[in-house]
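Working notes, beginning with the structure itself.
Shown here: the complex without one of its protein chains, the others still in place.
Labels run A, B and C following the written order; every chain starts at residue 1.
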Amino acid sequence: MIIDHPLLGPRDAAEFYVLGDASLIERPDWQDDNAAAAFDSYMHLRDNPAGEHRELWFHEQGDRSWLVVTRNTLTHEVVKVELARDVALALGRST
Amino acid sequence: MPDLTLTAQPPLGGFSHDFGGAKLAEIADHALVSIATPNGGEKKLAAAIKKSYGCALPRPGQSTLAKDGDTRLLGLQRDQMFAFFAHDGDQALAAVANKLGDAGYYTDQSDSWVMLRLSGELSWTALERICPLDLHPDVFAVGDVARTMMEHIGAVILRDGKTDFVLMSARSSARSFLHAVETSIRNIL
Amino acid sequence: MAQINRIGEGLVDTSRTLSFTFNGDTLAGHPGDTLASALLANGIRFVGRSFKYHRPRGIFTAGSEEPNALVQLRTGAHQEPNTRATVAELFDGLTATSQNHRGSLKFDLLAMNDLLTPFLGAGFYYKTFMWPKSFWEKVYEPLIRNSAGLGRLSGEADPDSYDKGFLHCDVLVIGAGPAGLAAALTAGRAGARVILADEDFRFGGRLLAETHEIDGADGVDWAEQAVAELAAMDNVRLMSRTCVHGAFDHGIYGALERKTDHLPKSGGKPRQVLWRIYSRRALLCAGATERSICFGNNDRPGVMLAGAVRTYVNRFGVTPGQRVAIFTNNDDGWRTAHDLAEKGVEIAAVIDSRDGTPPAAPHGAMVAMGSAVTNAAGRHGLRSLTLTNGQTIQADCLAVSGGWNPNVHLTCHQRGRPVWRQDIAAFVPGGDLPVGMSVAGAAKGDMTLSAALKAGHGAGNAAAKDLGFTASRKAAPKSDDEAADVTAFWQVRESKTRAWVDQQNDVTVKDVKLAHQDGFRAVEHLKRYTTLGMATDQGKTANVLGLAIMAELTGRTIPETGTTVFRPPYSPVPIGAFAGRSRGKDFRPYRLTTSHGWAEEQGAVFVETGMWLRAQWFPQPGETHWRQSVDREVTRTRGSVGVCDVTTLGKIDIQGRDAAEFLNKVYANGFAKLPVGKTRYGLMLREDGIAMDDGTTARLAENHFVMTTTTANAVSVFRHMEFCRQCLWPGLDVHLISATEQWAQFAVAGPNSRKLLQKLVDAEHDISNEAFPFMACAELTVCGGTPARLFRISFSGELAYEIAVPARYGDAMVRALMAAGEAFDVVAYGTEALGVMRIEKGHAAGNELTGQTTARDLGLGRMVSKKKDCIGNTLSEREGLNREDGLTLVGFRPVDRATELKAGAHFVVKGKPVTTENDQGWMTSVAWSPTLGHSIGLGFIQRGHDRMGETVIAADPLRGNDIEVEIVSPHFVDPEGERLRA
Partner (left out) sequence: MRYSAFRILKEGLTGNRGWTPVWREPEPKPAYDIVIVGGGGHGLSTAYYLAKEFGVTNVAVLEKGWLGSGNIGRNTTIIRSNYMLPGNEPFYEFSMKLWEGLEQDFNYNAMVSQRGILNLAHSDPQRDGYARRGNAMRMAGADAVLLDADGVRKLCPFLDFDNARFPIRAGLWQPRGGTVRHDAVAWGYARGADSRGIDIIQNCEVTGFQIKDGVCSGVETSRGTIAAKKVAVCVAGSSSHVMAKAGMRLPIESHVLQAFVSEGLKPVIPGVVTFGAGHFYVSQSDKGGLVFGGDIDGYNTYAQRGNLPVVEDVCEGGMALMPMIGRARLLRMWGGIMDMSMDGSPFIDKTHIDGLYFNGGWCYGGFKATPASGFCYAHLLARDEPHPTATEMRLDRFSRGRPIDEKGMGAQPNLH
């Protein structure tokens, strides 16, 4: 597979490490009343869609950036590639 | 008490060999210092670099050559670059820090890498065997730099001349990396 | 033996003669021959045995689809099983032997299987061999396995080398027949970067086998000119002997280039190269494969595909027989008759299953329309044929054509399905091609030469245009439209005897019927039940026949019946080629510490630790057992001072305004308030609350930390911290870079470690206990100005330091340490002694940090701060991870001190049976403690902390010794930690 890196252009997927669902960016607040349940589903439950899937790829043998790759799990077509840091900031994550 | 002054040793003891059409030689006289951009400090760092090196911040995948014609800034990450310059001794980090002050965060990487220069017309055919990147002269231009993997070894490749490549990999795997590049050359001769 | 069937030049160089052997007989051929053409030239038709019935088999095709003519090529360690004689290039000294017979090829003991046919039908083995139960492994299976397989591996390591590589192009053209050449020409002329690959050793495809004309010239000459023009373009790469075998995601293709297989010796160069070709567009011009017709004994040596017969006659100047008959259901078959007659070969008859007026027949040839062959006679080679009207015809070769199947394989490698075209009675590529791929020529169903040329020409231009190149105006090459009418005809019903569908696997029409009878009617069931299409040719000549016959049986149409899934590789690829250089010591790179050379000089024994090689111990003269060395290293370290290279520990340089806050989040214990100049032990959890890694982190400056990780987790910890930095807390100003390789780091441990270091650390730096207490750290200089970092940390439990210098000084530093240590009888110690001392001290390491244990299990529960947010904090509170009867890490010692503990033993309460129900934990690490003079161990056991002094059984059924052990504190040595503060 080829991941079209937003900064570096097309790179072989073999340079990357795949973590899984991009929802892992949305780490719950440890002080929520239902933090335990929130962390449980955050850590353990997945949509695992047959179709478009947003997932986290780490360019380990490259620029060490975490990417959010939107990829079709039926065809492997890569629809979109974003820098995870930008996605996280857009989600309001900061410190 | 014997004299305990420590003498430096390059990872490959200064390896050099001309295979005919491709020359491979260890680079032992260069330093490498990483420069990280503090969050929100890009402008300040860019200014400092313009001032002291007379060149721009490199974009990831590219490098910029300082006006001294020696120091090359390699754009390896969005918020991190490597300064690659001729240097002898242990003061590489200071050499950069003195120029740029508190505009960036610096880490000496000179000893982290083994550096090889591969030059000659056959460089491309040899690299075909280990480098996954498209190195076609029109695609990977002089000054382009990339981090990738060759024969299971993390590597940095820089094209700094018409038929010149600088190959770097972790110092600890220097021997294996040399073996991989050498084999690639021998296999195509 | 003379080349009795060599009737002309063809495209072989008859001016030079090559000598080769088959089953020991020395034979002659010429450059340009394949092994098959040379065998035929020498009049050899019988070359092998089939898989199941051991039927005599000959040469059936002239390409990689060959099901029958498989041989063992070369000898000794170079022996190569199942090589298709039809693609093996002849070289001087080639040796080949036939396969799959017990006794000689002619007198094969297992040929008797053929007589048992009625009982060995499809899937017979599923219905028997069940009684008595024990007989399967002991009797039946050995019998079956004895007759399993075809060729034989040498059993020796493959002596040849292989290589891999990466290629990039705009347009990959797969197949260099008329369509492929035309496509490459247009794409190349337009300026695109083109790769043209063909599995044959000569470009031209069918043009080499036919007598076509293109643009008024001989087809072969046209191909030569095209190749010459392409070779002159520097944007075109020509790759013959290269089979593109797989279409993978995003335009990546797998290809195998045969570099030295056509030479007597590889000359030290890689035998083959596995290429990954990155293409923006791919044009599949793979042509078509002819198929047979099912009639009685259609597997006899001498029965051959009609197109293959033409190949041998036209390209190789060899006639497969002296008196040849043709059996066809299409016009193409007739070309064979004409080409043979042209070359003066006697045509026994042309039998056409179609009714109506025959096409023009060669002079004097008998013609039978609306007829068919019911049986072929001649056990070791065809002698005669019987027709539906009972007529018998003498012939030593029968050319069969059941029509052509486009080579759609690569179009289906991403689960695309081909579609049926009734007019050519064949499957053609469906709509769902791999992204970037298009198909031209016979592979697409363009069954005439002119159509193929036009399609290739157009496809090349289209691909180039598509990529922004300007197509050249040059017109497409022209040729006449030859006749190519075909009427589907699968089997001769009048045949009384067995008719083969899959020749290699011996699947007959009867077997297909039996599968239908047993209910295995889905095409996948048919394949799996009868093994149709599972031979080395993947059913290239068989599958369509089989499913067509199943369609007839079920009354479904062929498209309704469908095909099985086409999978890579198109042609089999040696496992060695996929492995490339990664074998033996080159399987993975070595990582060596800077003291490696020095350690070699000391005669150290090394051990693999991940990718690293580390000194395990340093044997001294007179030491005969590793334990002696390790005991000495431990005793002298604890007694005076020892030095150990700990460079392999991961080191991460952490800088930024928020570095402290960041560490506070990734570590379970607090780091915000760590003072500059101090080091702290840190425990890292996974988000699920399980212990992930531990190490020490030093604060060199307000915004500058250096973290150490375990050797094993250096990479994953770095990745994890980048995840935290970029994805979880992108607002923090913190920057990471690995410094593992930058510093050569040595542990200096033992009561005299300070004294030793004081000899090396430059005078201006005070490292006295007061100035530089336990857990202190500093950047200083050693040996007269060399920059260094000193950490006062201890893994051994002794007064100890870790000193780091830039890696270039690593070798010098270890020598300096040993020299400066002479006065104290310093000892170099390896990972074994390191391990012994950490067990004596009760430190957890790899065997304890299994990814299954919590901080609580490790006895570090108190370190997990509940006052802050940190990775793993919340989920570590889950009930199951905080059970009353949870595991805790404690020490163990044998009640009988003389006995030796074993890691991996499980703990059971005394008197209880050794079963899963009574399993209370296990021994993680053991060591012989020279300090205590007996074996000690660490382990996890339920409620360990409350059971100090209790005696339990360390059960080890695996090694058959259950021993009594006492639960004790894990800190065997200096539990109060006085030494390390001294």
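Note that contacts are C-beta pairs under 8 Å (C-beta built on N, C-alpha and C of every residue); 3 or more make two chains touch, one makes a residue touch a chain.
As the structure is a prediction and not an experimental result, all values here were calculated from the model.
Within the whole complex, touches from the chain that is not shown fall on A, C.
From the options C:Phe201, C:Phe248 or C:Tyr681, the residue with contact to the chain not on display is C:Phe248. Checked against the full complex, the one of C:Ala2, C:Met112 or C:Met130 touching the unshown chain is C:Met130.
Panel shows chain A; residues 1, 12-14, 18-21, 37, 40-41, 43-50, 53, 55, 71, 73-76 of it touch the chain omitted from the view. Residues of chain C that touch the chain left out of view are 51, 78-82, 118-119, 121, 124-131, 133, 136-137, 141, 144-146, 148-158, 160, 162, 164, 246, 248-249, 252, 254, 274, 276, 413-415, 510, 514, 517-520, 522, 524-525, 528-529, 531, 534-536, 538, 565, 567-569, 572-576, 578-580, 582-588, 590, 607-609, 686-690, 692, 846-847, 850-852, 875, 878-882, 902-906, 914-916, 918-919, 922-925, 955-959.
Please note the rule applied: only the chains that are shown with their structure count from here on.
For this pair, chain A with chain C, the centres built from the Cα atoms lie 28 Å apart.
Taking each chain's centre as the average of its CA atoms, chain B and chain C sit 32 Å apart. Contact with two or more other chains is made by residues 12, 64-65, 83 of chain A. Residues of chain C in contact with two or more other chains: 278, 731-732. Per the touch definition, chain C reaches chain B in the complex via residues 163-168, 193, 269-270, 273, 276, 278, 581-582, 586, 588-594, 611-612, 647, 653, 655-657, 703-704, 731-733, 735, 737-743, 759-760, 782-784, 786-787, 805-813, 816, 819-820. Interface residues of chain B facing chain C in the complex, by the touch rule stated above, are 1-2, 4-11, 34, 36, 38-40, 79-80, 90, 105, 107-113, 128-134, 136, 139, 151-153, 170-177, 179-180, 183, 187.
Those residues of chain A lying in contact with chain C across their complex are 1-2, 12, 17, 19, 24-25, 27-28, 30-31, 35-36, 39-40, 43, 56, 58, 60, 64-66, 75-78, 83-85, 88-89, 93-95.
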